[in-house]
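Notes for the one structure printed next.
Only a single protein chain was left out; the remaining protein chains are all shown in position.
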Amino acid sequence: MAHHEFTPDHYHTSIGWHEPVLYIAPGDSVATNTVDARGQDRRGEKVTERGNPMTGPFYVKGAEAGDTFVVRFDKLYPNRDWGWTGKRIASNVLDPGFEAGFQPDDEPLRWPVDLKAGTTGQPDTLPGLQLPLCPMVGCFGVAPPRGQAISTATSSTYGGNMDYRGFVEGVTVYLPVEAPGALFFLGDGHAIQGDGEIVGTGVDISFDVTFSVDLIKDKRIGWPRAENETHILVAGNARPLDQCVEHATSELVRWLEEDYGLSAQTAHSLLGQCVEYDMGNVFDPAYTMVCKIEKALLEQLGAKRDY
Amino acid sequence: MAHHEFTPDHYHTSIGWHEPVLYIAPGDSVATNTVDARGQDRRGEKVTERGNPMTGPFYVKGAEAGDTFVVRFDKLYPNRDWGWTGKRIASNVLDPGFEAGFQPDDEPLRWPVDLKAGTTGQPDTLPGLQLPLCPMVGCFGVAPPRGQAISTATSSTYGGNMDYRGFVEGVTVYLPVEAPGALFFLGDGHAIQGDGEIVGTGVDISFDVTFSVDLIKDKRIGWPRAENETHILVAGNARPLDQCVEHATSELVRWLEEDYGLSAQTAHSLLGQCVEYDMGNVFDPAYTMVCKIEKALLEQLGAKRDY
Amino acid sequence: MAHHEFTPDHYHTSIGWHEPVLYIAPGDSVATNTVDARGQDRRGEKVTERGNPMTGPFYVKGAEAGDTFVVRFDKLYPNRDWGWTGKRIASNVLDPGFEAGFQPDDEPLRWPVDLKAGTTGQPDTLPGLQLPLCPMVGCFGVAPPRGQAISTATSSTYGGNMDYRGFVEGVTVYLPVEAPGALFFLGDGHAIQGDGEIVGTGVDISFDVTFSVDLIKDKRIGWPRAENETHILVAGNARPLDQCVEHATSELVRWLEEDYGLSAQTAHSLLGQCVEYDMGNVFDPAYTMVCKIEKALLEQLGAKRDY
Partner (left out) sequence: MAHHEFTPDHYHTSIGWHEPVLYIAPGDSVATNTVDARGQDRRGEKVTERGNPMTGPFYVKGAEAGDTFVVRFDKLYPNRDWGWTGKRIASNVLDPGFEAGFQPDDEPLRWPVDLKAGTTGQPDTLPGLQLPLCPMVGCFGVAPPRGQAISTATSSTYGGNMDYRGFVEGVTVYLPVEAPGALFFLGDGHAIQGDGEIVGTGVDISFDVTFSVDLIKDKRIGWPRAENETHILVAGNARPLDQCVEHATSELVRWLEEDYGLSAQTAHSLLGQCVEYDMGNVFDPAYTMVCKIEKALLEQLGAKRDY
């Protein structure tokens, strides 16, 4: 149960079977930091190339293909006083041929962030509006199967750039291990973000992060699973969104049947009237949809899992 | 501002340019009732063919193509002590080839409803679980353009079978008028429903309904708009879900710019960090996605509309 | 086996349960004509509103829900010396945000047609190019189920605006009867057209048409089936194209198994290595994909059908 402090000196714009930066054990925690999606650190200095650079990978001793990697986000908080956003809703989120009526340059929009008050706003485009921070991690994952190294622009079974605003402090995520050591990466912190990341960014910013890891041996899962205080949830990553729905729903059914012992009929009945969906990104090459169910309902059904 | 009591004696399984059942004026309210999607009324008797039969159409005097029809759901409540649901999550919501592992018959599952306690549950499949009612209307709309009559299985610009669980009592909806009198239909009440209507039904049940209507002359809208106490929202209906997102987002941008006077840059900035999406049905021929924004944010920006 | 000459005096922009214009019997043929998609006849005069007006409906005596309607296109030929096209590839056929680099007005482009030489070309945009005519019918179908009347902009199980360039003279089409008399409509002739109808039109033009009809009693089919000299084929109409592929492939498998007596394993093996797909429109609300197989292969397998 060691605690590690780790300061990155290089970053990756793909999630893959890269050289580990730190070896840790199940139960350990790590305090580290992440740069923003343009490679800018806490001082605003560009320390690496843009394109969603990740901190990591962290090697978890004992992790092998066929296990489940567990990560808990103990702390996720911006570490500087400004972030930036895109200026326009992406063309693929609007009707084909929709005329936005303005042509902003490619320079990002700067958003002052008040770390103490816990607010942000954009004085020029949103005068008078102060929004409470809701820090979340846009991109994280473990090495994908077959020795692949996949761009941090996209996502799939191994996690990746899901840009789901439910991945906040306190959440625990489960990911399928494919490479020895799992090889965990994270980055792309957002001070806030709307559903869908429809301007292509949240308020992108550098983060101080603390996470702790664990391992479930000999347990195969198909898609990123997670839980917070109230829900268990699954993220499906693909295109179109319909396929995300299919992946996430199928995996939640499997979770309920295999780990909570629900019968198929109970799982289908429960989800039929009580399931909830949240939309992750609709900007990246793969979109994200989250399928979730309240823990309280499982408790009322007397359904428990043993981890 | 007359109040009408209307008892239906026939129903429609398409939304179209059908003979009006009642002529009403802007400002009027109507108390009526709806059968369930299998044509069963408050006594459980099958009074019309199955296939999502609608009450209506109601003709609003003065409504012409190019106007906006307004309806407020003043009361939406079940009027009998049982509903029914499908038994299985639909194949199109699960991965291709997903094996559900059980083969239920086609008979719907009966759900006792306690109207006084305001709860429902399914004793066999969900033992011990009592769910609070959240009555919503699955299908409603006005006559579509070009003299069309479109099955109540699906939905589009005119409304239809959206099965969105946000269409509850207290919500006001705006629909584009295409036919003289607008011709408003409604039906398909659900005592509760999960997001997506993934078993093909909510707890389908007959309803007592009161609604009031209004008219905005010479105002064209593109998709169903609505508001509740906290949000304004737009429903986009199409396939795949990506296209629903495009329709709903484009229409919300137009709404913010045209009626609230936001500049394009402000609208894009606001939605980028604050937009929310809810998923309507992913069961019907057309899927539904809702794009919404908090009214409080518009107020803080000083943005108002004049209706 | 009567032959009818029919001159339309009104048209429909929806395919539905409309008043028949002519009662005919199985085995009969009809010579008639169609206006172009803007309602212009052989003289170029606008005789009806634009929006893909159809000639018909023709009532086939004895046709009832559950039968299959059969139509053979005996003659399909333009009857005037010019047609017109859209000027730009539709936004939904190009990448989101693709800049076409030119902004044509909405006036269609006029294409002179040499009926004797059997060629067409566009002297300004395609100088020096003469294309051989390949006349095809863009939109035809029978009344859809449930009393619906559906815009001639779109398509589904009943046919409709498929804009598939394989629907030429000599082709026989099979459609599922839903309304008494089947109620057959046709229109939207194109002198030529590229795959996908990506500028939103072919060379749209008025047609002289002769077709003959037949009926297969008590035979239910799911989607438009057709045959030409070399192939049997099925059209699937939906969105996205993936869903068209699913509909068309499933229906072709059913056709091979039910009417040609192939075993499931033979049908899957045959299609796996020999199936062909053609793309119909990718412009209309519903897209179209055609799935087909060579008749010669069926003959070599000794597979025959009895109609």
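We call the chains A, B and C, going by the order they appear; numbering starts again at 1 in every chain.
Throughout what follows, a contact is a pair of C-beta atoms (placed from the backbone, for glycine too) under 8 Å apart; a residue touches a chain by one contact, two chains touch by 3 or more.
Please read all numbers here as calculations on a predicted model, not as lab measurements.
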item	value
Residue, one of C:Ala25, C:Ile89 or C:Leu115, that touches the chain absent here	C:Ile89
Chain not shown, touching residues in chain A	13-14, 16, 51, 145-151, 238-240, 243
Chain not shown, touching residues in chain C	85-89, 92-96, 98, 100-102, 104, 109, 122, 125-129, 131, 192-196, 198-199, 201-203, 239-242, 245-247, 249-250, 253, 257, 263-266, 268-277, 279, 282, 287, 289, 297, 300-302
In chain B, positions touching the absent partner	90-92, 94, 96-97, 240
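Everything below uses one rule, namely that only the chains that are shown with their structure count from here on.
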item	value
Distance from the mean Cα position of chain C to that of chain B, given in whole angstrom	34
Contacts with two or more other chains, residues of chain A listed in rising order	92, 94, 96, 240
